[in-house]
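Quick one: structure below, then a few questions.
In this view, the complex is presented without one of its protein chains, the others remaining in place.
Should a chain be cited, it is by its letter among A, B and C, assigned in written order, with residues numbered from 1 in that chain.
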Amino acid sequence: MNEELYQEVLLQHSRRPKNLSPLPGATHRAEGVNALCGDEITIELTREGDTLRAVHFQGSGCAICTASASILTCETTGLRAPEARALAEDFRRLAVSGEAAPAVADRPRLAALGTVHRYPQRVKCATLAWETLLAALDHPV
Amino acid sequence: MNEELYQEVLLQHSRRPKNLSPLPGATHRAEGVNALCGDEITIELTREGDTLRAVHFQGSGCAICTASASILTCETTGLRAPEARALAEDFRRLAVSGEAAPAVADRPRLAALGTVHRYPQRVKCATLAWETLLAALDHPV
Amino acid sequence: MSSELLPDLERIRADFPFLEVEIAGQPVAYLDNGASTQKPRAVIARMAEVAAHEYANVHRGIHLLSQRASELYEAARVRAAAFFGAARPEDVVFTRGTTEALNIVAGAWGEAHVQAGDTILLTELEHHANLVPWLELARRKGARVEYVPILPNGAGLDPEAARRLLAARPRVFAFAHVSNTLGVTNPVAEWCALAREIGVTTVVDGAQSAGHLPVDVTALGCDFFACSAHKFAGPSGIGLLIGRAEALAATPPWLYGGDMVERVTYTGATYRDAPGRFEAGTPAIIEAAGLHAALDYLDTLDLPRIAAHADALAEQAAAGLRVIPGVRVFGPEGRRAGLVTFHVEDVHAHDIAFACDERGVAVRAGHHCAQPLMRKLGAPSSCRMSFYLYNTGDEVIRGLAAVQAALAFFRRA
Partner (left out) sequence: MSSELLPDLERIRADFPFLEVEIAGQPVAYLDNGASTQKPRAVIARMAEVAAHEYANVHRGIHLLSQRASELYEAARVRAAAFFGAARPEDVVFTRGTTEALNIVAGAWGEAHVQAGDTILLTELEHHANLVPWLELARRKGARVEYVPILPNGAGLDPEAARRLLAARPRVFAFAHVSNTLGVTNPVAEWCALAREIGVTTVVDGAQSAGHLPVDVTALGCDFFACSAHKFAGPSGIGLLIGRAEALAATPPWLYGGDMVERVTYTGATYRDAPGRFEAGTPAIIEAAGLHAALDYLDTLDLPRIAAHADALAEQAAAGLRVIPGVRVFGPEGRRAGLVTFHVEDVHAHDIAFACDERGVAVRAGHHCAQPLMRKLGAPSSCRMSFYLYNTGDEVIRGLAAVQAALAFFRRA
């Protein structure tokens, strides 16, 4: 099995995802769909002022998709909205091209997910949650 | 030049077509068009009882098309409608496959036109007038 | 079961250069034939030969080259008509594929014949290509779409419901001959006979049956039949819409332009009859020759045996999958048409397909262009192994081993 892609940290997150539940009182929300496979994911968050107080997700995807969503909720909770946006953009670049901006290089879990750029057919699995986060930031409930 | 296709009798008919003029008092009329090249031909005829008293054509086509129309007017004038129909069908078969029914084999001008079956790209040139005649027989003015 | 496998399999495999490809150091086991099939040398060589020495535009020139190109193009039509039992070559229209063929029916025939309040009858197992064009037509016209429901686990369509819904005289009944997801084969002839009696137009999506099992559209009795050459060892970029003469005559033009017109002025145009009416512009000429070669190739074999071969492999795969804990196999219990779709409770289809890929086994993961069906079955994403004439029992075993390895990996800890 591909141990480079399925690193232990990712398997942990896919088996026991963090923040996988509806978020009561969410202020923002978006659904994302991977048109190629049909996987759907929902991101909900509560924003206080500019700060993301809580970030949750729902839906089920493959190990990479689920791990990415779980790690996303961990990495973005507590960030300010512009920081979360920038991180999402940085991560997208990492997943597509392997180019690691400092913000993602400093986060080992994101760096682990970044190996996906060697498997183009899996990139969308890794980026779906992050694209959905960007959409959620634009969609107050 | 292809002397088999352009036999002298055909060249005569194409240079000096018979019955190339409007037919005053025509009882039947149809227009035909060769979708591939845009050539258009009109056949007009006067029918008395069942007999084709006069058959004229208008329009300009290639040497084969014009010769075929001119010969048609000569060969069908005086025929009864069912005979003209049968002759048109026989000629179509000759032009497409080279198969000569007695009625066409007996008419040297039609047999000459029949060599067209060896040049599939010219078959429609030879049959256009005859298809238009069939249409005209169904279209009283 | 193995007696149902093709006896000359090694010779057949040698006809397909693709089978030389290696992935991850192993010969590829291509089990994604439901998506598209590989091409035999005869097809590839014929296309190259036409492109090299026989190419010209069709239906346009007085010159011999154009005449010859027209002849090879029309010969492909005659061949296809004979292969699929069309009444006349003129009843065969070349399209880009099944999707375009079905869009012509829904878009042109449907536009002219479906009215507000009419019912369009589909089934719950349709591919998006035989679903979305009808949803769009229904939206535009204010028509209603109804569905023949699937039986539990996708074992088939409910035959009672099918008869009842059909007896209610929908305007049109469109359904797959063989489901690309469930391996269900529908009773086409029976439904078409019923439909014909009560004046319901029938549209058969033959993407998964054409070139996989014997198809005679006249015997099936449908009004329209659609298929794609790339699904039966032919080229991409070409497919067929076969219609009864009356059905095609009742269909307005689709694309407008050269070759489909009779007489054009600056104020209007008149149109040719089928098939020319539906073939505006320069068609897929090289591809028509490839389609012809594919049909010739299939005729050197024996279609019922090809079908039995693919079915036997699918049954072998289904049997192997059913005994794995947590694996749910969709579709009929017994004979299935050359494919098996399955869902694993605790491991996602993507991860399984990826694991297969790493062992050189190409299987499909996703919704198989049948999102509503898969949602209804509770498996928005699933895996599919689909077989064709060059697949082997050994490849099935490799596929099963890859699935088991994937489950072992993801289930450990």
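The rule we apply is simple: a residue touches a chain if its C-beta (ideal position, glycine included) is under 8 Å from a C-beta of that chain, and two chains touch if they have at least 3 such contacts.
All of these numbers come straight from a predicted model, not from anything done at the bench.
The chain not shown here makes contact, within the complete complex, with A, B, C. Considering the full assembly, C:Leu65 is the residue among C:Ala14, C:Leu65, C:Ala87 or C:Leu301 that touches the omitted chain. The omitted chain makes contact with just one of the residues C:Val132, C:Ala250, C:Leu301 or C:Ile397: C:Val132. Considering the whole complex, the residue from C:Pro235, C:Gly276 or C:Gly338 that touches the absent chain is C:Pro235. Shown as candidates are C:Pro17, C:Gly117, C:Gly142 or C:Gly378; the residue that touches the absent chain is C:Pro17.
Contact between chain A and the absent chain runs through residues 33, 35-37, 120-122. Counting over the whole complex, chain C has residues 17-18, 20-21, 23, 28, 30, 32, 35-36, 38-39, 41, 43-45, 47-48, 51-53, 55-57, 60-66, 96-100, 102-103, 106, 124, 127-129, 131-133, 135-136, 139, 145, 147, 228, 230, 235-238, 253, 255-261, 263-269, 280-287, 350, 353-354, 356-357, 362-366, 369, 371-372, 375 touching the chain that is not drawn.
One chain of the complex is left out; on chain B, the residues touching it are 1-2, 5-6, 11, 15, 36-40, 60-66, 119, 121-122, 125.
We adopt the following convention: only the chains that are shown with their structure count from here on.
The distance from the centre of chain A to the centre of chain B, with each centre set as the mean of the Cα atoms, comes to 77 Å. A separation of 46 Å divides the Cα centre of chain B from that of chain C. Our note on geometry: chain A versus chain C, Cα centroid distance of 37 Å, whole angstroms.
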